[in-house]
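The next block holds one structure in the form of structure tokens; read it before the comments.
As you look at this complex, bear in mind that one protein chain is not there, while each of the others sits in place.
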Amino acid sequence: MTSLVLSTATRFLLPLMLLFSLFLLLRGHNDPGGGFVGGLVAATGFVLYALAYGVEAAQRVLRVHPRVLIAIGLLCALGSGALACMSGQPFLTGLWSGYEIPVLGKVGTPLVFDVGVYVMVVGVTLLIIFSLAEE
Amino acid sequence: MATLLAFVIGGLYAAGLYLMMRRNLVKLILGLVLLSNGANLLLFTMAGLTPAQPPLIPPGASRLSTSAADPLPQALILTAIVIGFGIIAFLLVLVHRTVHAVGTDDLDAVRTTDT
Partner (left out) sequence: MTILPVLPVVIPLTVAAVSLLAWRWRALQRWLGLAGTMALFGTVLWLFAVVWRDGVQVTQLGNWPAPFGITFVADLFSAIMLLLAGLMGVVVVLYSLASISPAHEAFGYYPLLQILLAGVCGAFLTGDIFNLYVWFEVMLIASFVLLALGGERPQLEGAVKYVTLNLISSTFFLTAVGILYGITGTLNLADLSRVLSSEPQPDLTLTVAMLFLVAFGIKAAVFPLFFWLPAAYHTPPVAVTALFSGLLTKVGVYASMRVFTLLFMPQGNSIRLLLLLIAGLTMVTGVLGAVAQNEFRRLLSFHIVSQIGYLLMGLGLFTPPALTGAIFFMAHVIVAKAALFLVSGITYRLTGTYELKKLGGLSHTYPGLALLFLLPAFSLAGIPPLSGFWAKLILIRAGLGAEHYVIVATALAVSILTLFSMTKIWTEVFWKEYPEQGPSPASSVPLWSVPVRLALFFPTAVLAACSVMMGLAVEPCLAVAQRAAEQLLHPAAYVQAVLGRLP
């Protein structure tokens, strides 16, 4: 089943949704948003693509296997926690850089953790949905 | 409001358990979904129902205003929902495979490993 409307709209929607997911990710520290919601929105974009063009096409657009995303996300999150350990603080303590970056504000390990969550949520959601779609 | 929610929770648990005791694998999943949602609602209700602000620290302030809701149950429910989502997804695949392997969705046919 292919729908011209859906497949045309998806071409525009996927990049928009990815941008929106990044916005949610960066906004998340003090406001509603964060890695989890951002990751879900990004995953939804790819699922939409899979609905319009098929799972294989979506996997091509994603370029890497969702499993790799899970691993990278997990390592990111663990790494952000381990950074605190190296400076003698308990695991997962937030460390902040001293100066502000224009758009992002102060950057610290919680952002790295959130990026890890984001990547991992994309990976897990897509792994589940792709394998369900292939059933 | 809490009383109403208590009845809703009770209803969800009862419906979930009832569905799980049917002999159908798909109803088993639906029952589990209802049951886990009942538990989430219970977490929500038990933390106390008060009309309150979203637990966000306003810009410039350093602590939550006293009229803010308790953020912890919300975090707990979110975690529980995510875990439930993952498990239900796994269970769907498992039941799908089981129905293929056994050839029926009747739970009474799934007994060859019982003792």
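Order as written gives the chain letters A and B; numbering starts at 1 within each chain.
Here is the rule we use: a contact is a pair of C-beta atoms (placed from the backbone, for glycine too) under 8 Å apart; a residue touches a chain by one contact, two chains touch by 3 or more.
Quick caveat, the model's predicted, so the values are computed rather than measured.
Enquirer: Contact with the hidden chain only, please: which chain A residues?
Expert: Chain A touches the missing chain through residues 65, 67-68, 70-72, 74-75, 78, 81-82, 84-85, 88-94.
Enquirer: Taking the full complex into account, what residues of chain B touch the chain not shown?
Expert: Touching the missing chain: residues 20, 25, 28, 32, 35-36, 38-40, 42-43, 45-48, 72-73, 76, 79-80, 83, 86-87, 90-91, 94-95, 97-98, 101-102, 110-115.
In this section, only the chains that are shown with their structure count from here on.
Enquirer: So what's the Cα centroid distance for chain A and chain B, whole Å?
Expert: So the centroids are 25 Å from each other.
Enquirer: In the complex of these two chains, what residues of chain A are touching chain B?
Expert: 30-32, 36, 124, 128, 131-132, 135
Enquirer: Could you pull out which chain B residues touch chain A in their complex?
Expert: Chain B reaches chain A through residues 54, 56-57, 59, 78, 82, 86, 89, 92-93, 96.
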